[in-house]
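Certain chains of the assembly are absent from this excerpt, and the rest are unmoved.
A and B label the chains in the order they appear, each numbered from 1.
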Amino acid sequence: MNKNSSNIMALAPNTSNKRETVCIFGTGDFGRALGHKLIQSGYPVVFGSRSTQTSSLIPKDAEVLSHAEAAQKAAIIIIAIQRQHYNFLTPLAEILHGKVLVDISNNLKINQYPESNAEYLAQLVPGAKVVKAFNTVSAWALQSGTLDASRQVFVCGDDMEAKQMVMDIVRALGLSPLDQGSLLAAQEIENYPLQLFPMWKFPILLSLGLIAFFFFYCLIRDVIYPYVYENKDYSFFIAISIANRICPILALILLALVYLPGVLAAIIQLYRGTKYRRFPDWLDKWMLCRKQLGLVALAFASLHVLYTLVIPIRSFVRWRIISQTVSLALNNKTEPLDTTNAWLSDSYLALGILGFFLFVLLGITSLPSVSNNVNWREFRFVQSKLGYLTLVLCTAHTMVYGGKWFLSPSSYRWYLPNAYMLSLIIPCTVLVVKFVLIFPCLDKPLTRIRQGWERNPQYSE
Amino acid sequence: MNKNSSNIMALAPNTSNKRETVCIFGTGDFGRALGHKLIQSGYPVVFGSRSTQTSSLIPKDAEVLSHAEAAQKAAIIIIAIQRQHYNFLTPLAEILHGKVLVDISNNLKINQYPESNAEYLAQLVPGAKVVKAFNTVSAWALQSGTLDASRQVFVCGDDMEAKQMVMDIVRALGLSPLDQGSLLAAQEIENYPLQLFPMWKFPILLSLGLIAFFFFYCLIRDVIYPYVYENKDYSFFIAISIANRICPILALILLALVYLPGVLAAIIQLYRGTKYRRFPDWLDKWMLCRKQLGLVALAFASLHVLYTLVIPIRSFVRWRIISQTVSLALNNKTEPLDTTNAWLSDSYLALGILGFFLFVLLGITSLPSVSNNVNWREFRFVQSKLGYLTLVLCTAHTMVYGGKWFLSPSSYRWYLPNAYMLSLIIPCTVLVVKFVLIFPCLDKPLTRIRQGWERNPQYSE
């Protein structure tokens, strides 16, 4: 459903007569914002507050009563107060018996308390049906109506009927409820809005480190060296030439790092002779962020493509070609076509294009909506077969790029090899080990281990 | 699940013996199409019709009975007739008591009637359980089996069990049911298939207007002016050169228009001292279509990239460079490298590449399946932080592109400044105001206002 239309529709209060009263405990910002929105969507709203004198901040059409009075007016009570004040609900236990309590609270830190706020609430008021909801929605977004971001509201609770009632309210506000099961899921739902790309931290920090290293490496070789020895100012290389050297290097290294943990895991399993022991922690974490590593690699590969394609428009390149042509003309020379060179140049470009193309395909299949539409066998085919093919193509692209001067001594400046040669170390290692693992003498036992066979069954004791 | 396979499976009637009879009132096109599909999926189908003589159009395996007889044979009755004929159901009220009535009707206009067709049906036959479904599916698609588009069927109704029964039928036909809650959602579901990109209208009309303006502006400056003063025919500039001038201008202006309403909203809130008053209507609407504005801007940016990258293959550009080189060679000149120029050219390209890269990232995060997988904090980070960074990079890209002749009088033709200079007005304004708003003396009160604080509480009375 077009979500914006849903939002517009929800503002039309033409069905207000049918909605049931909703009670909100607490007149803080989120409570008021939710109250406003509920009134707009046609719900009668009653606030429960310590001081029953109408505050000017509270929506005009809402009633303000004491907690006990307000609770009696509605079947659903939204608890818009902080966890540390929940204990004021204990004396109200009798009135709250059988009511649906909606816990919308958030914490300041991940796993701040041993049990989730919703579970704590359920313990305090055992007779009520506690439902966790709305904590992932921002008060500001609710207020301004500009819910551009996710309209998903995670809902969990042990009572199915209570959950359905809350989900109906969520839908009426123009949001999409997502049933997350029983109240056990509350902890996770409360942690959710506190995250900031947790799986992306390692890949991004790693890239930043590698960028810094290769930036200075290339700066020394490509800017400082010619400045020292030839007194040429190539400082403008920083903008494009060096960036276009760093990007493909990072793309290749990070892509190889996506496949390295799989290879390591295979070696560990072969050594141990079982799959029933957990991998070391670092390997587990590494494996969990492979998708993110791959996507960062794809980002660098895309930048590399853009940087490469603008080469002919660069004023430096135009100047170089023009002055080269002019000097050829002045010297009255025409060079014949060097077929080997044409082969090398064309096949290095073709390998790069095909590698990038497959890389983008891999990226597209990792979009949530696409990967949800393929089964496990198809996903394995794409990510493993196509993934290794991409790695092979990209490694070959880099090698052919080196071409004739791959190991020529003239390409060493201050004993530093060309940067792209460093980038080949990890991918070549991964490909060689993977190639060895394909041999039947290693592949067969590995397959058996992954099907549950154990070499030394006592290991799992 | 692979949806196509689902469709193929549904055709296999190997489980027909278990399906319950479904009754369809009305033998119009959609009723027949649905009947065909139900029979293919193994459901016994009985039609209820005024004239019980079997029409040749009705699927062979279906029975045709009078309305009353047909209704008695099934627990689920699909009402495939138009709303204006619903009152013929009133005499059947007794027979329909307890039955599940599926309303599949659509209207011709949005909000054509005060209440939705499904709610009207529920009023007419109070004893029946009304479920709204199938109205978003096309009869033609159902008939031809080519359901390439959305297979989602929105379902709503007040009776959970009736809804489940209808959702099971939806699944059996190879479609995906989507529970939209109680019957109150019917109005929205009925409006849904009538929309044609409602949120895209404003951004697209605005772009068309801007395209027309800048097209004539560039035509005058770049084609007519040289024709009048230098008698040169540059009419072929229309195909690429002028298009590549319009696209970046539109991309930059539209991107700035995405961030302008946020800045205006902040000023309004600071002025009013409260967040509890609604924004003017135009601002609300503007804010709701920011995503669409941004995506149209991204489309223009992508076109700009493509137009720019083909520059070196254009025969005009090749001719210009060759004749320039030849004239240099004939004059026996070689120019030295202009480092400042190289710096300007390279950094303008680099800024453009980085800006475009971030812009694409923003576009990817606005894909529904991606934005549903990030929480509010992450979404704000991407859309606000990265968004402003994109705007800064793209504005800088345009400024550096101007380079040395930014304000030189020679770039004025008929007192018209270069078109890109006009495109800088809005982005620079937005960035300056945003920069001012970051100062603590303004940021602090704004933050407090957004957390619910009010300067003059009487405002909200």
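What we mean here is this: a contact is a pair of C-beta atoms (placed from the backbone, for glycine too) under 8 Å apart; a residue touches a chain by one contact, two chains touch by 3 or more.
Just so we're clear, the structure is a prediction, and the values are computed from it rather than from any experiment.
Assembly remark, whole complex in this entry with 2 chains visible in place, copy number of the identical chain is 3.
As a convention for this text, only the chains that are shown with their structure count from here on.
In the CA-based superposition of chain A onto chain B, the rotation angle is 120 degrees, rounded to steps of 5.
With centres defined as mean CA coordinates, chain B is found 23 Å away from chain A. Of all the residues in chain B, the ones that touch chain A in their complex are 1-3, 114, 154, 160, 178, 180-182, 184-185, 187-189, 191-192, 195, 198-199, 265, 275-276, 279, 284, 287-291, 305, 308-309, 311-312, 321, 324-326, 328-329, 332-335, 337-339, 341-347, 349-350, 353-354, 356-357, 360-361, 367-381, 383, 450-452, 454, 457-458, 460-461. Contacts from chain A toward chain B in the complex involve residues 1-2, 4-9, 14-15, 18-19, 28-29, 32-33, 36, 56-57, 60, 136-141, 143-146, 148-150, 152, 164, 167-168, 171-172, 192-197, 233, 235-236, 239-241, 243, 299, 302-303, 306-307, 309-310, 312-316, 318-319, 322-323, 325-327, 329-330, 367-370, 372-375.
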